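Here's a structure for you.
Note that one protein chain is taken out, while the other chains of the complex remain in position.
Then we have chain A:
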Amino acid sequence: MIKLTQVKKTYTDHVQIGPIELEIPKAGLTALIGPNGAGKSTTLMMIGRLLQLDEGQIQVAGLDVSSTKSKDLAKIMTILRQENHFVTRLTVRQLVGFGRFPYSQGRMTLEDENITSKYIDFLDLTPLENRYLDELSGGQRQRAYVAMVLCQETDYVLLDEPLNNLDIARSVQMMGYLRHVADELGRTIITVLHDINFAAKYADHICAMKHGQIAAFGTVQEIMVANTLSDIFETNLEIIDGPYGPIAVY
């Protein structure tokens, strides 16, 4: 479980995130949605200890994010940001292998290698594993980054817009992988999504944010309500019943 208590981050007097009170249940896929500037990425980064909070407390699996050793947290939680740019030239296999760092400290054992292979295979990167990242398409590279954080084998996986720059087919494929990770491997995935319909189809819970506050949190059925969403996005939205559940039309 991830628990945020009175979490606050202040940029200026006018720009402020929080105070946030939130409990994200263990297991399943939780989508963070909301308009631009709502504080989704900031909240995710604070949970992932990439950004210090000014006030409040965040607990992941009972551990305080600010005071627990980064080394110990790395075996419980991982976070992938939207933009990843490396100065070093890496092959897919080397990149994914880095995910074992919290355990191997850079000295890969046979077990680490096998786990690396497992996630490369899982994300269908096997034929590409010896290619350099700059030789891949955007979608393949995104898959390699996701393989890297999954390879860390943490209970909690935080992703900041994993569908960014992916076309429809790659997006569906990526959400399929994530759903699989949540169901078969029992991981808890928290991901920022921009497309409400992707959230509706693939997530278990939706957390909607607006103006730095939690606007709504609940199951897909609870959040996919025309009034709630219209309010959050300040746009007229309608919800219709599609073949795979509710669909937002705007």
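One rule holds in what follows: a contact is a pair of C-beta atoms (placed from the backbone, for glycine too) under 8 Å apart; a residue touches a chain by one contact, two chains touch by 3 or more; residues count from 1.
Operating definition for what follows: contacts and distances are computed from a predicted model.
**Q** According to its UniProt record, what is the protein name of the omitted chain, chosen from "Na(+)/H(+) antiporter subunit D", "Transport system permease protein", "Glycosyl hydrolase family 16" or "Formate dehydrogenase subunit delta"?
**A** Per the UniProt record, that chain is "Transport system permease protein".
**Q** Considering the whole complex, which of A:Ala38, A:Val149 or A:Leu229 touches the chain not shown?
**A** Selected residue, touching the omitted chain: A:Val149.
**Q** Tell me which of A:Leu50, A:Leu63, A:Leu136 or A:Ile247 is the one touching the absent chain.
**A** Candidates A:Leu50, A:Leu63, A:Leu136 or A:Ile247; residue touching the omitted chain: A:Leu50.
**Q** Of A:Ala27, A:Ala61 or A:Ala74, which sits in contact with the chain we cannot see?
**A** A:Ala74
**Q** Could you list which residues of chain A touch the chain missing from the display?
**A** Within chain A, the residues touching the omitted chain are 48-50, 52, 69-75, 78-81, 84-91, 93-94, 96-99, 101-102, 105-108, 113, 116-117, 121, 124, 126-127, 129-130, 132, 134, 149, 152.
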